[in-house]
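Once you've had a glance at the structure underneath, I'll fire off some questions.
A single protein chain has been removed from this complex, and every other one stays in its place.
Right, chain A next:
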Amino acid sequence: MALLNRIYTDQEQMLDEVIHLGEEIVASSNLDALRENANLNGESFSGKMSKFGSEYAKWYANHFVMPNHLVQAIQDNIVYVHDLDQYAIGTTNCIFIPFDKLLAGGFNTGNGSVRPPNSIMTAMALVAIIFQSQQNAQYGGVSANKLDYDLAPYVSKSFVKYFRKGLDYFEEGDEAADLGEISMGRSDLQEQYPRTFKYASKETESETLQAAESLIHNLNTMSSRAGGQIPFTSINYGTCTSPEGQLVIQSLLKATMRGLGSGETPVFPIQIFKCKQGVNQEKEDPNYHLFLMAAECSAKRLYPNFANLDAPLNLQYYDPANPDTEFATMGCRTRVLSDRFGRNHLSGKGNLSFNTINLVKLGLEHGIALGRRREADERGFYRELKHYMDIATDGLLHRFEIQSRQKAKASDFMMREGVWEGGEHLSPDDQVGDLLKHGSLSIGFIGLAECMKALYGKHHGEDEEVYRKAYDLISYMRKYCDEQSKRHNLNITLFATPAEGLSGKFTKRDRAVYGKVSEIVDREYYTNSFHIPVYYTISAAKKIELEAPFHDLCNAGAISYIELDGNARNNPAAFINIVKFALSKQVSYFSINHPIDRCTSCGYEGIIGATCPSCGQHENDVHIRRLRRVTGYLTGDYQTRFNAAKQAEVRDRVKHGI
């Protein structure tokens, strides 16, 4: 047995803890713990079963695995170790999947081998299978960073098949004739074989749309993780300009707008439209119509979000000849692009783990809010911040050692099939460390707004001087990460933590220590990363302008939101202008939140107050499903699946455009 952590000495207390853990899960008595993850039904049998595993795994990591000072920092409520239940066994977080490679070469799921697909229908079906196989090899999100490029060849394959068939049907030519490389862009073929070409185009379009519809259905229904959790899938697209790639994009958007079985908004996959000047931003750009369609889809369905390839931190790695260098995200905002070992592209790597710093508590300890001093003790603040960042870094490195020691066979599909680049060259018993170094280790932060308030009495949305201080603070954290990267020769990056599950935990424990502190510890949550508080009234433009510069600092990922009230689908100009404005201000990843309510009685979607405007039923009599976004992901029904802190945050959001 590993050594007992020195922080805990009392054996009897430990036994109490273990027993209490089980009791809480069995009785569903701690709703917040059960709803920690908005995507998992923690009150179901399978949810509880997985909770038993994860709660004990956390407990074990606390007592027997983590370094003492890390455990202490967690107890101090300043450092938070995400996905602690995966710490001891060395699982990695998330990944961008090289779908092009896997589809072209075929793959093995472990239960059988799969041949390369010969049509777009099969290719999209395999995308779902690859997502599913991969997500069992890690704990976080799985993302396709360029699905339009990845799938275009299979649209071509379908087209060729229909084209050859058409030559025969319409007697326009010889089915087996050598016509060079047949594709949807060949206008010469269109002229020479008009009926065949038209037939092949129509058939290919309808097959691609059907394939996209079934992909979205599949990704919403495969509850393959323990606890009935649907895998966190994200798909990025928007820049492929071949007719085949455009058809993929168009079909995914169309299918998303159509919605699921009875027209409801799909929660998965998270979709991200990649915006690039010269490709899809101006009228004369080849994919501009798809950008407009993406905006329409987003106004109807909340997805896609918008990734900004022109933001300086993304543009520096952009190679127009290689779509794998185009910035894309895990839906939750995670970004991995640069690599000090040269893999400056996305697919084949991901984030390994991240630890988050509670800036608010540091602010309270060194600021004016508690009445302990007249002026903020900035020196003390930075000293302590550095101390805890050191510990957070140590924690990441310690965890990285555990991850590195794991054998390739532990993450099975991911390594064997080369989903993690190079994994295919390892033997099952080889350790994975040398490959994992291409991934990122990230330090996140939460509650910049409340931290500023605690230090100086105002947050960075309220005062220019404080804004500069806030910017300096995050710059300092970024610089720290860069220095640690050099020192440890690893990719250590700064993350704007989304706070899923964490929102509320820090706050609850701080409140136990400090009580309610007005406008700092008086809500059930702390503000996400560097965001201007959701409850603060500010114009949409100002919010974007203030948040944008922070995107450049957070090289592990960040997102900005605007809350829109009113029916976004009725005002395309407003929607498109806001997106374009955010992109022009160099926001790296952007999204507009707006309410989508659905009357379960008549199926009306839009904004529903107490009564449905379509059928007139009252919310006391019929269920109104209220879809909201949490940390980049949508969640089915915020009143039943969100934890208390997240529900409070959604309630407090100030909307633009009443």
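Going forward, a residue touches a chain if its C-beta (ideal position, glycine included) is under 8 Å from a C-beta of that chain, and two chains touch if they have at least 3 such contacts; residues count from 1.
Please note the rule applied: contacts and distances are computed from a predicted model.
Considering only "Anaerobic ribonucleoside-triphosphate reductase-activating protein", "Glucose/mannose transport system permease protein", "Cytochrome c oxidase subunit 2" or "Carbohydrate ABC transporter membrane protein 1 (CUT1 family)", the record for the omitted chain gives "Anaerobic ribonucleoside-triphosphate reductase-activating protein", by its UniProt protein name. When you scan A:30, A:404, A:567 or A:601 for touch with the missing chain, the hit is A:567. Listed residues A:252, A:554 or A:578: the one in touch with the omitted chain is A:578. One of A:21, A:247, A:490 or A:540 touches the chain omitted from the figure, and that residue is A:540.
Touch with the hidden chain on the side of chain A covers residues 292, 295-296, 299-300, 539-542, 564-574, 576-578, 581, 613, 656-658.
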